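Sharing a structure below in structure tokens format, with a few things to ask.
Missing here: one protein chain of the complex. Every other protein chain is in place.
Labels A and B are assigned to the chains in the order they are written; within every chain, residues are numbered from 1.
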């Protein structure tokens, strides 16, 4: 029995011999559990980016290997280890979840590879744990809720109830909105997260109503978003407790909410660094082709995943090989590519310095629910943790 | 702690408890009568929810979909009994646990393959969308009342069936002495298949009822099966009354823990530590209760009389 297995191992072993003239990108995302709904969008966007690049970064062929984090830090780290050690990739990109990224970072960085986050932006990695080989094509977690906090101040909201899942990013989101929101926080609930996340929020919503707050701020990414919004709607809270959310009302939850006819979500507002309506050439092409190929709007997860591949390709094309890591690092830092969010620069901690917009849920010309930009909340904003990062 | 909130949270706890009872009652039936440990019971909860969600869109009405989906789920339960459970009755519990653990993986992955990872949002008919206003501060979504009503009705029906029908008599007889029942000329295989199907239908009903709240999603089985096991262990395996009492107890404790524990913790810890630990401790409460009950009464609150 053992011998058969070792033969099987030996057989797969030969496939991992690297080809000299290609750039290998490992992409870790969630492909199982309900959160795979996000991972699938990212996978689509990565494939679209490779297609738009004609499969090449300069003269080098692009090869992408996907890894599944199973929505759990431990599994995500294992997937990362495999990409680094067995597939010997040059870049590891992806990461939806902050706790998965925190668990995996050492595996990538200690091996001297580049780590590109296409979503997660835990405060630690923007601050004390920043690294010259770590780059982000998203944001630092706190920024989006900080923008929302300012929107709330402008809207005259005086008291707020907060709900978020109990994991690294959930805590960052809460910290972010509390940093800028000037009114009173009347209640806070952190709920169970992960593959067996809590999805019945009856007890929490009852508390929120009883708190008498002016509004409720939530962060429920992926599949949990639909469940939350439905219960919010069923509880009839839309009138007395307006919903302000980040990473919740998006191109992943909207199609299902529309299908189920939850009109309450139309007009709800959220902050983000990207929107399908942002007016630039790269974005127009990305959104149009994504819709044509996959039959629906891309989410910011997809946009950031698309950008992560474009960023890597721009650096590799400029340097012309994958061996010269110093040159690659410098090329990545320039962010010299057509990002779908428009131009951005990197701060000292390699987190984008970029705009944040207020978006509103609307019906598009074809009757499909999507978002549009209402106003720019921050221009060229840098995150608050950059100062804690020792890099110049 | 204000009174209206306590009432609302008690109703929420009751609703959760009744859902748990629907899952646990089938589990305890199968466990008590067939002596079969079915970890995959929650897969039927999951399958029931997905079938119902699909039918809601096909038939255009949630309530009709439930009526059609119930026998379908029962049929799947019957097939599980026929092809997986029946060959294993003579084996020990270890084999049951492993086989049904495998079955969970199969069902969940099939659901992922068939319906995709995103889950299905189930729309409700107009009259269930609103809220019932009891007083200015007592506002409850009408659908939650439907769940409570349906749960109580199913529980009542089950008690009636077990205690006052011929089928119930056979079930009770089968539970206490299997050989005797088959010696009396009763088709025990048929009876077992039927019991399994009833259990599946009840679990499916719970899944269907919860789908409009949390959506039908592929992770939903995982989150309820262990709690359902805790319910039947606390109640005493095979005891319908025990399952009912334990389900309500655990539903209430879980909900009230989630609502009030952080406020209680804030008395003696920092707010952020309290907010972080309260959900975990309230999740832990049900296991603590189970351990305490078993430490005092090793066969649960209502141990079956003959075993």
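In this section, a contact is a pair of C-beta atoms (placed from the backbone, for glycine too) under 8 Å apart; a residue touches a chain by one contact, two chains touch by 3 or more.
Methods note: contacts and distances are computed from a predicted model.
Of "Extracellular solute-binding protein", "3-phenylpropionate/trans-cinnamate dioxygenase ferredoxin subunit", "ABC transporter permease protein" or "PRC-barrel domain containing protein", only "ABC transporter permease protein" is the UniProt protein name of the chain excluded from the display. The chain omitted from view is touched by exactly one of B:14, B:34, B:104 or B:148, namely B:104.
Of the candidate positions A:24, A:77, A:113 or A:359, contact with the unshown chain belongs to A:77.
Contact with the chain not shown here comes from a single listed residue; of A:119, A:166 or A:268, that residue is A:166. Taking the complete complex into account, B:284 is the one of B:75, B:132 or B:284 that touches the chain left out. Looking at subunit A, the residues touching the absent chain are 1-3, 5-6, 8-9, 12-13, 16, 31-32, 36, 68, 72-75, 77, 81-82, 85-86, 98-99, 102-103, 106, 166-168, 192-194.
For subunit B, the residues touching the chain absent from view are 31, 37, 84, 87-88, 91, 93-95, 97-99, 101-106, 108-110, 112-113, 226, 229-230, 233, 237, 272-273, 276-277, 280-281, 283-284, 287-288, 290-291, 294-295, 298-300.
One rule holds in what follows: only the chains that are shown with their structure count from here on.
Chain contact summary for the complex, subunit A toward subunit B: residues 32-37, 39-40, 166, 188-192, 195-200, 202-204, 206-207, 209-210, 223, 226-227, 230-231, 233-236, 252, 256-257, 259-262. Interface residues of subunit B, counted against subunit A in their complex, comprise 2, 4-5, 8-9, 12-13, 15-16, 57, 112, 116-124, 129-131, 137, 139, 141, 143-144, 210, 212-215, 217-220, 222-223, 255, 258-259, 262, 271, 275-276, 279-280, 283.
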